[in-house]
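I have a structure I would like to understand better, so I am pasting it below and will then ask my questions one at a time.
Excluded from the complex is one protein chain; the other protein chains are retained at their positions.
Going by the order they are written in, the chains are A and B; count residues from 1 in each one.
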Amino acid sequence: MISPSPRLFRFGAAWGAALLLLAAGRLAARNAVVIQADFGGAVMPGVCYSVSRELDIFTVQPLIPLYDIDAAARNLIYTAPVWPAGTVFVSVVDPGVGTKRKSVVLKTRNGQYFVSPDNGTLSLVAEQLGIEAVREIDEKVNRRPGTEWSHTFHGRDVYSYTAARLAAGVITFEQVGPLLEPKVVKLEYPPATVEHGVATGMIYTSKGLLGNTASLIDRQTFLKLGLKEGDEVAVTIRHAGQVAFEKTIPYVRTFGEVPIGQLLLFINSSGYVALAINQGNFAETYNIDSGKDWLLSVRKQ
Amino acid sequence: MISPSPRLFRFGAAWGAALLLLAAGRLAARNAVVIQADFGGAVMPGVCYSVSRELDIFTVQPLIPLYDIDAAARNLIYTAPVWPAGTVFVSVVDPGVGTKRKSVVLKTRNGQYFVSPDNGTLSLVAEQLGIEAVREIDEKVNRRPGTEWSHTFHGRDVYSYTAARLAAGVITFEQVGPLLEPKVVKLEYPPATVEHGVATGMIYTSKGLLGNTASLIDRQTFLKLGLKEGDEVAVTIRHAGQVAFEKTIPYVRTFGEVPIGQLLLFINSSGYVALAINQGNFAETYNIDSGKDWLLSVRKQ
Partner (left out) sequence: MISPSPRLFRFGAAWGAALLLLAAGRLAARNAVVIQADFGGAVMPGVCYSVSRELDIFTVQPLIPLYDIDAAARNLIYTAPVWPAGTVFVSVVDPGVGTKRKSVVLKTRNGQYFVSPDNGTLSLVAEQLGIEAVREIDEKVNRRPGTEWSHTFHGRDVYSYTAARLAAGVITFEQVGPLLEPKVVKLEYPPATVEHGVATGMIYTSKGLLGNTASLIDRQTFLKLGLKEGDEVAVTIRHAGQVAFEKTIPYVRTFGEVPIGQLLLFINSSGYVALAINQGNFAETYNIDSGKDWLLSVRKQ
């Protein structure tokens, strides 16, 4: 057998190197960065794109309401589960910019990353996806060069820069900064309960675009009441202990199962008990808000 | 002549296979998914991205007004013509979620796909781009695994999932589901007419961002009046038969041809007769709305 021609081998090797570079350029870097914030513009996407053109950059629109950490936390847990492992989320809802709140990256058990001030925003993803590790961003190495004078736009100078470098493989998770205790600042929500055939949970969103009122009574807790689709449910909403709404409502699968303008109780797309008016606005019609002093109770009629 | 060295051949074949995989990964999957909906967030893009990282994912912003099927239909026909064949549009404006309206994919004659509830949204693209075929989405195979319990977010669980799989070549159009009759639910608009030198058509949009009032009198119909740019046109708007606006207005090519604050009649960028105030808001100034009971008539002065 003859040995391969050196010239041909060199030829093949050159192509091979080119191909490897090409493949490496693509494979090393193809993660998504998903940006949510209470302000818009194309600055944070630009920072990410400048780190690597191979990133897939997405922004959440419409914006998170200004300074609304609860909404930021809810939107993260609503959004993250449909994205693949390796996705890096950046959340910049940061009313305390410049205070002692830490800047962290949370890695969850499903292999996703969350870059955010540790101000409660990470509460729900930590709880529901599980904490793999939390690291504090070391701003000495993870800050856009030339921005040392800037103290009010961490979203640009630190968070999106760090997120992009992590997503693109420029830094490893270890290079984000020192390991912290595996916990984050929590938004404390009272757990849903079932007692004497009554399920009770905090009202968690109301005055959104659709005006549906959603509670923290999860599907599993609700199913303990032994209700089946089509059953009537006795519903009470209390605000600071006072009854704010009381009616009997059909438990159905979806909006179209009641006439337009009628009330329904259903399991929403996050898996929680919710109230709505078919093609109407429940929260506005009955002036129902959300928060710790708003409780929903449901029992089998 | 010597035969090629087996070792070299294997070497070349290995690179070749790598290259083919790389090329296939790129070529099979590079279609756009364009998402329009009456709600926002990063859930539908995430579903698409999880299907394939090779997709190019776009979302329409600002949102379609809530439950506004007419606006969804108009925006589709306004948007689709500039996108290439193979683009998959997802429209989720679905006030009847959970009712018997079908979930379909329309393939138009220009090789584009439209994934939507068949509730009128597809009316204008079907009419103007032509129906190649309509298939009903078979939710037994085209539904995100693990979402069988969810009945209120077809946009996430069925529409964007199906759109992404179709765009990425994971399924063929045939695998969407069974073929239906080649028709969709239509929004019936009265056709524009020309009689006795008067062109008449329904007013179709008014209170948008710019406040321009656009009719369904298309350019070809309008040109039958024999008007040329610069001519004065007698314009009448009737609401439920009553005259709501009556003036003589210059027919010009574009805004800047009249002074700021002055009225103009022009052919808009969709090719229809429209009225505006240069840098003003026609619809608000004259309180002109849109719909079947709003008619625009124009005749040569």
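General observations
Just so it is clear, a residue touches a chain if its C-beta (ideal position, glycine included) is under 8 Å from a C-beta of that chain, and two chains touch if they have at least 3 such contacts.
Small disclaimer: the values here were computed from a predicted structure and weren't measured.
When the full complex is taken into account, the listed residue touching the unshown chain is B:219, out of B:109, B:183 or B:219. Although one chain is not drawn, its touching partners on chain A can still be listed: residues 2, 5-8, 11-12, 15, 18-19, 22, 38-43, 45-47, 49-50, 53, 57, 59, 61-63, 66-67, 95-100, 144, 149-153, 156-157.
Panel shows chain B; residues 1-5, 8-9, 12, 15-16, 19, 22-23, 26, 30, 32, 34, 36, 56, 58-62, 75, 78-79, 82-84, 87, 209-210, 219, 253-257, 266-269, 271, 279 of it touch the chain omitted from the view.
The criterion applied here is as follows: only the chains that are shown with their structure count from here on.
Our note on geometry: chain A versus chain B, Cα centroid distance of 30 Å, whole angstroms.
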